[in-house]
Structure formats: structure tokens, C-alpha cells
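For this depiction, one protein chain was excluded, whereas all remaining protein chains were kept in their positions.
Letters A and B mark the chains in the order given here, with residues in each chain numbered from 1 onward.
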Amino acid sequence: MRKKSFTKRSYQAYLYLLPWFIGLVVLQLVPFVSSFVYSFNDYTVGSKLDFVGLANYVKLFTKDKDFWNSLKVTILFALYTVPGKVILALLVAMFLNRNIRGINAVRTLYYIPSLFGGSVAIALLWRLMFMDNGVVNAMLSKLGFGSISFLGDTKLALPTICLLEIWQFGSSMVMLLAALKNVPKELYEAADIDGSGKITKFFHITLPQISPILFFAILNQNIQELQNFTSPYTITGGGPMKSTNVLGILLYKEGFSYFKMGYASAISWIEFAIILVFTLVLFGSSKFWVHYADE
Amino acid sequence: MISLKSKTKKLDEPIKDKAGFLDYLIILIIGIILLYPIIWMFMAAFKSNEEIFGTVALFPNKWLFKNFVEGWKGSAGYTYTRFFANTALMVFPTTILTLISSTLVAYGFARFEFPFKKLLFTILLAMMMLPNTVVIIPRYMLYNRFQWIDSYMPFYAPALLCCNSFFPYMLIQFLRGIPRDLDESAYIDGCGTFKTLIEILLPLMKPALFSAGLFQFLWTYNDYFNSLIFVNSVRKYPISLAVRMSLDSESVVQWGKVMAMACVAVLPLMILFFAAQKYFVEGIATSGMKN
Partner (left out) sequence: MRKKVLSMLLATSMVAGIVMGCGQTQEAVNSADEAKTETADNSEDKQNVSESEQESVTLRFAWWGGDERNAATLEVIEQFEALHPGVTIEGEPGSSDGYHDKLATQLASGTAADIVQIDPETMPTFVDSGDYFVDLNTTSIDMSNFEANYIGLQINGNYDGKQLGLPTGIAGPAILVNKDVADKYGVDLTKTDIQWEDFIEMGKTVHEQDPEAYLFCINKEYITNLFVLTLEKQKAGKVYDSDGKLVITQDDLTSIFTYIKELYDNNVVAPASYQASYIGDDIQGDANWIAGKYVAAPCYISTVDVMVAANPSANYVAGSLPVAADAKDGGFASNTPQLLAITKSCSNPEIAAEFLDYFFNNEKALETLGATRSVPPTQKARDICAANGKLTQIVTDAADIAVAIGGTPNDKISSSEEAKTILYDAVEAIGYGQISPEQAAEEVYEQYKDLEK
């Protein structure tokens, strides 16, 4: 009976998936393949495709200094922001996971910065605050420190932008807090009876219990941060000395300033490859630390 | 401290979970650090350039309300009234279309068995990792052929066709947590699959749908890259482009004016968030509950 109903249903499933399927083909797969084709061509806006084989990739890897720099910057950007954001979110979530009066208000207020992810308004605010004569430097000099060129120093500009991203840890925190609240109390009580310490409890109870959410948070943040464009583009425009010139900016410049669509497509494919590698590594590692309750 | 403790005893709660004075202090300090930039932005909106640069005082000496009046005028000819209307026209349909399409797709994946399901689901997940940038150039050409450039169709179409896998994924995760027996029995009772979705599952999905809707609203509202590429005429600029334009490069930048409009730009998000935060946090909590 049950089996029969399922086979009958299967035809309808495709109907529900139809919008997605059309989108998949028309707006994802075809463009995906097209940009792959473009990447092997010399192609400017308005011109015909001109097949050049691997030339774009060869140029990227062997001649374009900016590319290696952007690759490094993009990866650093993700390596600073993702752990920074997730660890901070987890710490704050664990701190808040207790009997606090007005916890809802606290949770809400902490979430506010996350509302502005990718917002131009906030990126401009950051730029204004961290300028050489901005308010942050004014505060530092009031406290007796020298002025720091946050956006002018090649070593500080990227961390300063990353700080904006990390500041927006609230969304991950709310998710993790919900996950923490959901860990069955009995588990801790049982551990208390066994006399386990705080650290043991964290690694044996808390972490496995919240691991699916943690994984989801890391995965998402990682994909987003590797694609970030607005913050570095608005705050520093990729400078100084290209120290914040993420692949997104390089691609935008090559594609929309110099009209080298073929070359830009090659960059987009490299960006895709990096995201793929990061994601696969995460998925690979998930076997060892992500525990699904019902699987 | 003492009074707190005595209260705790009265309430009969375990003392060790109760936050102490120090904890509240830490919560307060984190809160101030987190919200200071926003508060500063709000105050800067009333300041002149001289006050913004070089002073640490939070409150303006002289409250320049004209920053808002001047800023609202926008870039000659188009006021922020226009930009807000544009944003609404861009964001609301996109959000609604996303919810409809994601619900259908999530339902299809979560509740049916069909050939190639595993493969299709893997593709759905894989698409989450597809960078926007890898498809933006060909998509531009495609939209151009449809004469959709400089309209909001480049935002509506991917929403209608469920191109952001995050939303169906989120809803699938949520649906998995709802016992199948519910809709299974409804189905056996003679309910059609669509009716089962609408009558049984949809009410239960409310928190997740709210959450998804809010996310999509925020993302579309904040989006800069796509607006930059797809929206050309100032007449159709959404807020994000308008705010960037306020930093016009050929006049002296009045940062107070820019910050005033930045405040105005983030205000709807704040209002929306405070109005809906109960559902929002609930949504995250419930969807977060399931793997």
C-alpha cells in the first residue's frame, strides 16, 4: 500500500521540481558551461568568440602577478573571517547559553550587525571610521596611542575589512545558540554524575550535538566569504598595493573595466575551483566530526 | 548579588546556570562594542565634516538636521522617495517568488521518492557552491537578449526559478523534521499532494518560511554586485546604488549627508527586524534544531 503510493507520487515530484529544473538549466548550467567556453576564448563585449585554447589560463598562472596576489588575498580573507566569525559566534553563544534575564533582547541586539551583510551603507561607515583621521584613530590618540593607517597599511587593510565581516557574527551565533539550547539536559546531567569536566563535556557532548549546525554555518560562511566583493570594493577599492584585491574585484575589473570577458571567465572558473576545493575538504572532514542524530 | 541569589532560590533554579553581575557586565560590554558603530553612524548623520573628522565625541555639537533634508534630495532629479519605491519594487516580488518556488521544490525533494532523486539533490546542493560570478557574464548576455537589462527581471527570474539553493535546502531540512506520518496519513485519507502541502505542511512550515523570507529580503535589499551590473539608469536605482552614488566623486563629500542616507538605508532593515524578530529567531531556532 505504502509502496504503491510512493510510486504514484514520483511523477508529481517532477512537477514540483519543474521551476527549479528550468532555472537549473537556463540560469545555471548553460551559463556555467558558457563561461567555461568563454574562458578558452579571447572575448570582449560585442565581439565574436576567438578561440585561444589555454592562453587565458596560461597568462593567469604564469604572467599575471595580480592573479596570484588576488588568489592569496581571497583565501586569506576566508581564512580570517570564517574561523573568526564562527569561533566568536560559538564563544558568545556558549556564554549566553545560561539563565540570563532578557536573553531575547540580548540575542536580538547582538544580531543587529548581521542585518547589514554586504550593505554598501555599512561599508561606507567602515571606510569613514577607519580613515587616517577617522573616529577610530581619534580614539586611539585620545588613549595615547599613535595614529594607525588602517586602510593605508598593506598589512592592516585586509584585517580591517575582515573585522567588518567578523563583526557580523550574530547570525551564526543565533543559530548556534538555538542548537545549544537543544542539547538534551540529561546528557549533561549524566556527565555530571560521571564527574566529567567542562572541557570533556564540551568535546563529548556539546560539540557532537551541535556539529550539524556548526558545519552548516562554516560551509555557508565559507562560500559567501570566498565570493565577497562589496566590502573590499567599497572600503578600499582593492588597495593599498592590491592588498585587498580579492578575486571578485580582479574579475570585475578585467570583465567590466577592460572588457576582457574571456579572461574574466577564466578567473571566475578559478574562483569556482577554490570554492569547490574548500567545500570538498569541509565535506570530507565532516565524516570525522559531524554527527547526525538520525542517520 | 545576594538578592539575585535569594531570588534564584525562590524560583528553584540551579544556581550555577544563573548569570551573575560579572556576566551581565560582559554582555553589556560586548553589546556596546557591537552596536557602537551603528550608534556612531546615527550621530555622524547629524554632524559636519569638521566634527566627523578628528573628534571622538559621540554626540554632535550642533545637530545638523539639514543633512537628512539635503541627503533625501538624492542626486539631482531623483529623491530617495524614488529609490525606496524602486527598492520595494525589486525586493518584495523577489522575496515572494522565492518563497513560492522554494516551498514547491523543498516539498518535492523532502516528501517524494523518484528516479535520480539522489543525483538531483546533489546537484541542488552543488549549486549552492556555484559562485554568482561564474555565471554572471553569460547571464548578462541572456538577460540582454530578453531585454531584461535595466529592469528588475534579473532579480525576479532567479527567484521564480529557485536559483538560490539555500532556500529549498533550508526548507528541506525543516521538512525532514516534520514527521512524515502527518502528511502520509493525509495522503492516504485521499488528500492530493498539493492539498497536503497547503493544508498540512504549510502551516507547520510557517517559522521556516518567515525565516527564509526575511533572509531573502535582507539579501536582495543589501545586494550591490547584481544591482551594479543589471540596473543602469538612475531612475531605477535601488537604495544600495543610491547610497554609493551619494559619495559622488566630483564634489566635496559631505560625510554627514552620506551617513544620513546610510542611516535611512539601514532603517527599514532595523524596523523589519524588530517587528519580526520573534518569528525570525524562532525560525532560526526551529530550522536549526534539525540537522
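One rule holds in what follows: a residue touches a chain if its C-beta (ideal position, glycine included) is under 8 Å from a C-beta of that chain, and two chains touch if they have at least 3 such contacts.
Keep in mind that what you see is a predicted model, and the values were worked out from it rather than measured.
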item	value
Hidden-chain contact residue, picked from the options B:I100, B:M128, B:C191 or B:L272	B:I100
Chain B residues that touch the omitted chain in the full complex	49, 53-54, 75-77, 93, 96-97, 99-100, 140, 144, 146-153, 156, 160, 198-200, 202-203, 206, 228-229, 232-235, 244-245, 247-253
Residues from chain A at the interface with the omitted partner, ascending	44-47, 131-133, 149, 151-154, 157, 236-237, 239-242, 252-253, 256-259
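Note that only the chains that are shown with their structure count from here on.
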item	value
Between chain B and chain A, distance of the C-alpha-averaged centres to the nearest whole Å	15
Chain B - residues contacting chain A, complex	13, 17-19, 23-24, 26-27, 30-31, 34-35, 37-38, 40-41, 44, 52-56, 101, 104-105, 107-109, 111-115, 117, 120, 123-124, 127-139, 141-142, 157-158, 160-163, 166, 168, 184, 187-188, 193, 218-219, 222-225, 229, 240-241, 243-244, 247, 255, 258-259, 261-263, 265-266, 269-270, 273-274, 277, 281, 284-286, 288-289, 291
Interface residues, chain A side, partner chain B - complex	1-2, 5-7, 9-17, 19-20, 22-24, 26-28, 30-32, 34-35, 38, 92, 95-96, 98-101, 104, 106-113, 115-122, 124-126, 128-129, 131, 133-135, 138-139, 142, 167, 170-171, 174-176, 178-179, 181-182, 212-213, 220, 223, 226-227, 229-230, 233-234, 247-248, 251-252, 255-256, 261, 264-265, 268-269, 271-272, 275-276, 279, 292-295
